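Removed from the display is one protein chain of the complex; every other protein chain stays in position.
Right after this comes subunit A.
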């Protein structure tokens, strides 16, 4: 593979304050949202198996379980786009980290 033989000093990047900040911020965001959507999703079988809450009619003959499901679909699409908007910000931060590293390396 045509790859230039540029040695990257990973330790140096990892030591940068900006990198540490980015990782911390990104991981906190990812795992917070992951825990939320996982909980909302797993709550469905718990509610359907151990309670009758979602078996009640909501609109006409449509029961709450269908509305909960519709909510899950909206959540998936919404969080997918939320991720993209956040990730664009992380991309910018990552580019800053790299240019900070490259600037420092040149000196």
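Rule of thumb we're sticking to: contacts are C-beta pairs under 8 Å (C-beta built on N, C-alpha and C of every residue); 3 or more make two chains touch, one makes a residue touch a chain; residues count from 1.
Methods note: contacts and distances are computed from a predicted model.
Per its UniProt entry, the chain excluded from the display bears the name "Symporter", taken from "Symporter", "Competence protein ComFC", "ABC transporter permease" or "Iron(III) transport system substrate-binding protein".
In the full complex, subunit A contacts the hidden chain through residues 1-4, 6, 8, 10-11, 13-14, 19, 22-23, 26-27, 30, 33-34, 37-38, 41-42, 44-46, 48-50, 54-55, 59-63, 65-66, 69, 72-73, 76-77, 79-81, 83-84, 87, 91, 94, 97-98.
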